[in-house]
Each structure stands twice: as C-alpha cells, then as structure tokens.
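Note that this complex is displayed minus one protein chain, with the remaining chains in position.
And now, subunit A:
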Amino acid sequence: MSGYSITEPTPRQKWIAGTLVVLYALITILPLLWIIATGFKSPADAIAYPPKVVFDPTLEGYVNLFTTRSRATPEALEAMGPPETWYDGIVRQYGMVISGPSRYGERFLNSVVIGFGSTFLSVFLGTLAAYAFSRFKVPLKDDLLFFILSTRMMPPIAVAIPIFLMFRTLGLSDTHLGMILLYTAVNISLAVWLLKGFIDEIPREYEEAALIDGYTRFQAFYKVVLPQAATGIASTAIFCLIFAWNEYAFAVLLTSGQAQTAPPFIPTIIGVGKDWPAVAAGATLFLLPVMVFTILLRKHLLRGITFGAVRK
C-alpha cells in the first residue's frame, strides 16, 4: 500500500462514522441487555418506576423459571423446618414451597433435539444434492434449483393447514420426528443453495486427480471434496440451526405437549402473576447461546448472510 490514497477516508471522517455507528450499536443492544438484567431482578425491581439500572441481583427469576410452586400456610412452613437449599430459601420468603420442576427444561431439550436433528439432516441431504448440482449433468437442473428456492416463498401458515392434516393422519403431530422432518424440508432449500456456492468454488482438478489415482466418484466426493467444503458446511449448519432454534409458527400449530419447543413455551411462562423476571430468565437462557455463537463466529456468519442472499 502506498502511504497516501485518495479513496482512504480521512481520520476525521472515520471518527465521525465510528461514533455514529457505535451510538446506533449501543441503542440496538440496550433492549437485549435489559432482558438479561431483568432476569436477575426481583419481581418488584422489574416493574419499578423509574426503571432500575442498579439493583440487588437475585436468582429468583431463574428459580421460578425451573420450578412450579404452591402456596403454603405459615404453620405448614413452620412445621417444615429451615429450608434445605438456597432455592428453597428464596421461594419460602414468599410463603411458597417448591412442588416440582417446571416444563422449561423439557422444552429447552426439545429445542436442542429438534434443532440439531434437523440441522444434521438438512446439511447431510443438502451436501449430497449440492454436490450433484455442482458437478453432474442433472436433467432440468435450473428448473429444479428454482423449484427448490421457490418453496421458501410460501407463508408458513399457508402450508401449515395441509401439513397439520397430513401429520394428523400419519401420527406425526407433536412428535420430534415430525418436527425434524418439517424443519429439514424448510431448511434444505437454503442449504442446497449455500452449499452449491461453496462446492462450486472447489477446483474440479482435485477430484479428477483423485479419479485418475483410482478413487471411485463416491470416494473422491467423500475424501477430497468434503474436507475442502468443511468450512462451508459448518457455516451452513449454523444457519440451519439458528432457523430451527428460532422457529415459532409451525411449532405453535403442530406441537403441544410432547415435542413443544421453547419459543411457543416462553411466552406462557408469564402466567397470571406477571412474573417478568422468570420470562426474562427463560428468554436469556434461550437467546444467549445464539448471541455468543454470533459473536464468536462472526467472520463466517456475516459472510454467509450476504453470500446466500447475493447469490440468489
């Protein structure tokens, strides 16, 4: 680089631009910080006016998130003796006893199972299809690719009616398998398009060399192309995972008890008691992994978003 370039912004321009962007970033992140903070407030602090920035942190919200509680008379509390654990102690301050675990744990686990299950399946099938589209003469290739893409234009609710009926007939309603298949179908169009881009970038000469060395086509795919495409596959997987993790419309319509994921469940935590800290705690635990993921993997993720969009 030469010392002077006319296209390089001046330090003053950089400073102004930087200040404005940082300002916007701070405003944008404020609601998220507020969610996290509310999770550590007591119910009274959460609804205080003016809003409390400085408060005594407590784990009440998290205890309420993971337990169901019932009211006990003072005599009954007296008879039970001193609380055995710290979370018992927190609940007893309100004249309550813990009567069992809440369903949050299950719902969170469902999200994990369905999220990872569908991600694995869509990346697996997507890689195979993308490789075929990238390297072979597939009849009607462009039509098929457009068809795969157009499936994303349908509003989820529009497809939900027949899927609801279909799942009811096949016994897939409210099952993990049903949700995994459904999310895979939704994700696979994006997966094929992203992965085809990544595989297109790998030079064909590598495989051709492998074929000459006596590899079969499948071995060449498995031993030469796959390792080369690993980064692309990983970032595609993250996109699929984030989609499945965040999905709400299908989840709320097709699951109720067994296979319900966290997004339809979290809003129901609020209950009649307007327990905002518990909702905030539930939201924090659910959103935080994605935030951390995004920050750690920012290089691949940001590229993937624009890459996927611009290619299409």
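By definition in this document, contacts are C-beta pairs under 8 Å (C-beta built on N, C-alpha and C of every residue); 3 or more make two chains touch, one makes a residue touch a chain; residues count from 1.
Just so it is clear, contacts and distances are computed from a predicted model.
*Asks:* Between "Sugar ABC transporter permease", "Iron(III) transport system substrate-binding protein", "Response regulator receiver and ANTAR domain protein" or "Ion-translocating oxidoreductase complex subunit D", which matches the UniProt record of the unshown chain?
*Replies:* Record says "Sugar ABC transporter permease".
*Asks:* Based on the whole complex, identify which of A:Ile114, A:Ile148, A:Leu194 or A:Ala259 touches the chain you can't see.
*Replies:* A:Ile148
*Asks:* Of the residues A:Val63, A:Ile114, A:Ile242 or A:Ala259, which one touches the chain left out of the display?
*Replies:* Counting the whole complex, the residue in contact with the absent chain is A:Ile242.
*Asks:* What is the set of subunit A residues that contact the non-displayed chain in the whole complex?
*Replies:* Subunit A touches the missing chain through residues 5-7, 9, 13-15, 17-18, 20-22, 24-25, 28-32, 34-35, 38, 46-51, 125-126, 128-129, 131-133, 136-138, 144, 147-148, 150-166, 181-182, 184-186, 188-189, 192, 211-219, 242, 245-249, 252-253, 262-264, 266-267, 276, 279-280, 283, 286-287, 290-291, 293-295, 298-299, 301-302, 305-306, 309-310, 312.
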